[in-house]
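Just one protein chain is left out here, and the rest sit where they should.
After this line comes chain A, so read on.
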Amino acid sequence: MAKIIVVTSGKGGVGKTTSAAAIATGLALRGNKTIVIDFDVGLRNLDLIMGCERRVVYDLVNVIQGEATLNQAMIRDKRTENLFILPASQTRDKDALTPEGVEQILNNLKDEFDYIICDSPAGIERGAQLAMYYADEAIVVTNPEVSSVRDSDRILGLLGSKTRLAEQGKEQVKEHLLITRYNPHRVDHGDMLNLNDITEILSIKLLGLIPESEAVLRASNQGVPVTHDDDSDAGQAYADTVSRLLGEDVPLRFHEAQKKSFLSRMFGGRR
């Protein structure tokens, strides 16, 4: 039975799709059969980040409306074994998603996969609520910045009330905090919220911390999830995040400012 994990945030542009792609890739690299689903109907982007935009024929909405089968719409990732992508529709509007349709797709995928990653659209409207509704766990992506933290708190409120688990009243969706675009230098200067402040305000457990990194833009430029760039800080930070998601106890990295060595300052070692 697959575990359904929603990657959500409320605010846009904080790194939901980057994180969903990187975490799905990491899970697949660790041998888990994984599918990542784009719920952002009308503004799909996951296919670009995963580098499969030219292979999209059918999408989530086609499957819900019975115009294609799930197998026709799923795209097998070329780089990573065990990894599949289900793209969102670019042309339809978000009302094309129905709770029954989404439930049926997830039920069909549940037996075949170990992990189903739902990449939520921004906002707290229908698309975002459908992406989280059937989730077992949630990864709340947050930037160290006031509006992002506030929106994350709003999303936590919805996770606690507008999900299937919450409505059944038996158990809660397991909530994880993923802080992205963290800049330890700015934190040291007192110009950026530090990770303890954020975890304290939101009072959920920290799953991972991704430093602000040049590798992220480089990865999206190329359409290769940043997890594959295992020399980069962001790539390693996502790999750590995946390990923790799998229950391993991995110490936090990249949260302290590194003093640049004399040599790297001279030669500008950037990576």
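Note that in this section a residue touches a chain if its C-beta (ideal position, glycine included) is under 8 Å from a C-beta of that chain, and two chains touch if they have at least 3 such contacts; residues count from 1.
By our rule, contacts and distances are computed from a predicted model.
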item: Choices "Cell division topological specificity factor", "ABC-2 type transport system permease protein", "ABC transporter ATP-binding protein" or "Heme exporter protein A" - which one is the UniProt name of the chain not shown; value: "Cell division topological specificity factor"
item: Residue among A:193, A:210 or A:226 touching the omitted chain; value: A:193
item: Among A:68, A:201 or A:224, the residue in touch with the chain that has been omitted; value: A:201
item: Given A:12, A:31, A:99 or A:160, the one touching the chain that is not displayed; value: A:160
item: Absent-chain contact - pick from A:70, A:149 or A:219; value: A:149
item: Residue ranges of chain A at the interface with the undisplayed chain; value: 145-146, 149-150, 153-154, 157, 160-161, 187, 189-194, 197, 201-202
